[in-house]
Structure formats: C-alpha cells, structure tokens
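One protein chain omitted, others in place.
To keep things simple, chains are lettered A and B as they appear, and every chain counts its residues starting from 1.
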Amino acid sequence: MCPIAMAPAAGTGPEAGFRGVIRVTFGTAAVPAAEGDAGMAGHDARFDAADREALASLIAVLEQARVGVRLVLAGPPADVAAAAAAAAACGLLEEEVTLLANESGRRLVFCAHCRTANTTVQGVGSEVDCEGCATTLAFSGHFSRRIGGYLGFAAHAEEAA
Amino acid sequence: MTATALQAKVHPAVEGGLLLEVADLSVQTASVTSITFTDPAGTALPGYVPGSHLVVQYGDGANAYSLTGSGRHPSEYTISVLRVDDGAGGSLAMHRLAVGDLVRVSHPRSAFAPVATARHHLLIAAGIGITPMLSHARAAAERDSEATLVYVYRPGQGAHVQEARELLGPALAECTDRGSFQEELTRRLTDQKLGTHLYVCGPAAFMDTVLARARELGWPQGRLHSEPFGAAELDQGEPFTVNLARSGVTLEVPAGVSLLEALENAGKGVPNMCRKGVCGECYLPVLRGAPLHRDLYLSEQEKSANTTMMCCVSRSLDQELELDL
Partner (left out) sequence: MSSGVIDGTAVLPERISRFPFPFPSDSYRYSTNVEPALKTVVTEAGAWGGRLLDIDEHYRHELTERDAVLTRDPTRLQVLPHMRPAVWDAISTLLPIMAAEHPDAMSFDRDGNACRWQNTLQDLDLEFTLGDDGSLPVEPLRFLGSQIQDDIALLDQREGALWLDAGLVTFAADWSFGFDVGMKFLEVHGPVPRVHQEQIITRAQQFLLRLQPGEKYRRANWTMTVDRRLDTSTETYPQWARDRATVAGDPALPDRLHLRVEVQHLIRLPHSGAVLFLVRTHLLSLSDIARVPAWRERLGRVLAELPEDMAEYKGISRYRSAASAWLLGT
C-alpha cells in the first residue's frame, strides 16, 4: 500500500517511533503555526515541490512514525494534494492530516480522455489546453484525493464542427 | 429433542431468521460454555462479516452473542456464553440447551467489522470479550493480514485461550492482572505503525479505560472500534395507541410491531417503499401527541414540529397519537 520509501538522508528525520507533529511546507509557504498540538514534539521539513524525491522522503518519515502522529501540509494546492495522497496511502486518516493549501498556485487537472496530468495556475471553472492530446479541457470542481487533482473534460465537444 | 424454543412466539429480533439445531456443547471454563448450531438439513449457513453477532431466542426473550468463526462460508455457527446467575435469564437458558434442541436465531448482524484498509489489527479483549476477537483473528489469518491480540482474563478463567495461542502464536499477549495489563496497553498504544486499527471488547468499564488511554496517547476516533451490541438494530420500542381521526378507528401498536405494520394489519395501508425511514414515502400527518422520530428523512426542524412522522420506523413518546388518516 505504502509506496517503497527511499532512505532519508542521515540526521534529517525524526527519531524512530515519532508520535508528534510533522510539519511539511512546499515552496515558500510559511511554516504553519502549531494549532491544537501544543506540547507535542515537532518535526519540520521544507521542499521546493512535492516531486518524487520529496514524497519519498515524506513516506520514509511516516514509515518510521507511530500511531498518534499528526501531519500538517502547507504550500501550493497541487503539492499539498500530492503529499496528502501519499500520506493516505501510508495509512493516515483524514483526521490526522491538516491541509493548508494556498488559495492560488499550481493545481493538477487530469484529462479524462488521454489521462495526462496537467499543471496549471488557473482555477476551477477555467479552460486548460491538455498537454497530452491538445483538447481544450473544462476544469471542473470534481476533485479526487487519490489522484490529487481535478477532472478535466472536452469543453466544446458538443459544439465542435 | 425439546420443543420449548418452538412453542414460544417468534421474537421480533429473530423474525425472518433461521431455525438451527444445537450440534455441540463444549465447556470452556466453569462459567463459559460454547454452543455450536447447524442447519438441521445439513446445508451451509449464510456467511458473515468478522465480528458479527447472532440474536438467539430463549423463551420470550432474545440475546445477542458474538460469533467466533471467521464467517467465510460457515457450515456452523458457534457462540460462547458466560453464565450470569442474576441476569435476565438468557444466559441460564443457553446453558440449559442440549444437543438436538432447535433454536430460533437471527441472520448474523454486523456492527463490529474489521477495517479493510488496516495495515495492522490490534485486538484487545477482556473476559468473554474474547469471542468477537477470535472471529477477527481468524479472518485476519485467512486474509493474510496482520493481527495482535492482548487478552486479559482471570487466572484459570480464560475461555478459548488454547485456540488463541494456536491461532496467534507470538502475536498473543496474555495478561492475568491489572498492573501487567496497564503496562502492556501503554507499550502497545505507543508502538503501532501507521494504519493500525484498535478493536476492543469486554466489560463497559474496561472498554472505556482502553479507549480513554488510546485517546490520551493521540489515537484518533477513526482508529478506535468497540463492540456496540445491538446498535445496528432499532429496539422494538414501547407499545402505544393511535387514533385515526378521519376514519374514527383506534389501533394498538404493540412493541416489536411498526406503526406501518399495525396500519397494514388493520387494512389501513399507506404508500411506502423502503420501510427503513429513508425514502419519505410513508409520511403521515400528526394531529396530536409527540412522535418518537427514528427516521433519517425528516429534518431536525420537521421532527421538532411534531406535525409529521414516518410510520415505518417511528413510534410515539406519548401513550396516544392522533393521525390525520
């Protein structure tokens, strides 16, 4: 279930058996202030983006942690969603994860027709040209936590000549 | 064969259920006996979700008991009953059963299911609370999922201990005194990998202690599961009377009979569909009296207005209700 983790760089992770709060920020977001976790041990990590490497090191940290741990994720919506999907695959429940996504920033629009995951800074309701099949996609509000993105489908298919 | 169970009126909780034969009795401890039921015709019984219970009728009453098997394609149902000498009489009646007796039981009902996505099952049982845990442990073994059992019992009074040892091997921790259990519990609660779910069954005070300790140590509610006997079913309720204002008819609604059934029995059927309080079809206008709302259809506001009710599941708080019917 939990994808195979890369070993974290020595000395970067919390100790094995960690049950405190793990705060992960992507990009330049501020480290979120502790809320309701007063008195819990903390571990902070920052990544440029939720890329493969960042997710692998997050997974490695979670594999070492024990039930009781809480996760806080902050940054652009696409990165927070990708990290949340990885955490869910490691067995974290919704109530153990706090998502602090920026209001704007990159989001993932998943093309229903060719399955390309498009990154865009536009918002729900806009149109996005698919990088995979060049279809102009309607960026719908239908969101999948597993995919970490929104459904996009041909915006003008009914009117096309 | 004794026919006592059959002479009694069918209890509402076992209506539409099964008529089974006692096939085996086995003494577990001085106060716990296991009872195995089979179909008299020898056919396989309905499968069940691990952690399910069976409602068994005795005389005019009925009790719920956990099934101890995994639930996969069972040819028999086994329960274990702790004799309670000053109880309502159910456990004493069970202990009086003999091989060959026929007993009315419900279909197995699930209210304590394992979590399919769990990466580890931490099972915690005290005393007779071992019964649903055996079911969970067996199912976990069949599915190749990980399970650990912490079993607390008084020395010499552990039912199913041998089975638990064979089933779990080193994944079984036995505790026979309070101090060692508290230590074991704290150790377990602080050393579980992510994705572990906790299941607890035993006396109410024991369950409260375990759950409180788990919350203290940061376990979220979604990982905590305890056995709520009978919670899956609506209780049969108190009897009440309805006056049908337009037709001038008065009907008695006995315990265990829904208002909808009482109306149908009196030839006053109303449109209905789900008979579970969700579809909204069997809505009735109430003129007087406070209904006991048990449906999922009406909003909280509509419920508190007491002007409508869903007669398939709802009953009456007052002795008497008047309906516009």
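To be clear about the criterion, a residue touches a chain if its C-beta (ideal position, glycine included) is under 8 Å from a C-beta of that chain, and two chains touch if they have at least 3 such contacts.
On a predicted model such as this, the values are computed, not experimentally measured, just so you know.
Contacts of the undisplayed chain with the visible chains, over the whole complex, involve A, B. The chain omitted from view is touched by exactly one of B:G71, B:P132, B:G202 or B:G218, namely B:G71. Among the residues A:T25, A:T98 or A:T135, only A:T135 touches the chain that is left out of the figure. One of B:A245, B:C279 or B:L292 touches the chain omitted from the figure, and that residue is B:C279. Counting the whole complex, the residues of subunit A in touch with the unshown chain are 1, 93-94, 110, 112-113, 115, 135, 140-147, 151, 153-154, 157-160. Subunit B residues in contact with the hidden partner, per the touch definition given at the top, are 46-49, 52, 71-73, 107-110, 113, 115-117, 143, 222, 232, 273-276, 278-280, 296-297, 299.
Basically, only the chains that are shown with their structure count from here on.
Between the Cα centres of subunit A and subunit B there is a gap of 40 Å. Residues 1-2, 17, 19, 40, 62-63, 65-70, 90-96 of subunit A touch subunit B in their complex. Contact residues of subunit B toward subunit A in the complex are 117-119, 189-196, 217-223.
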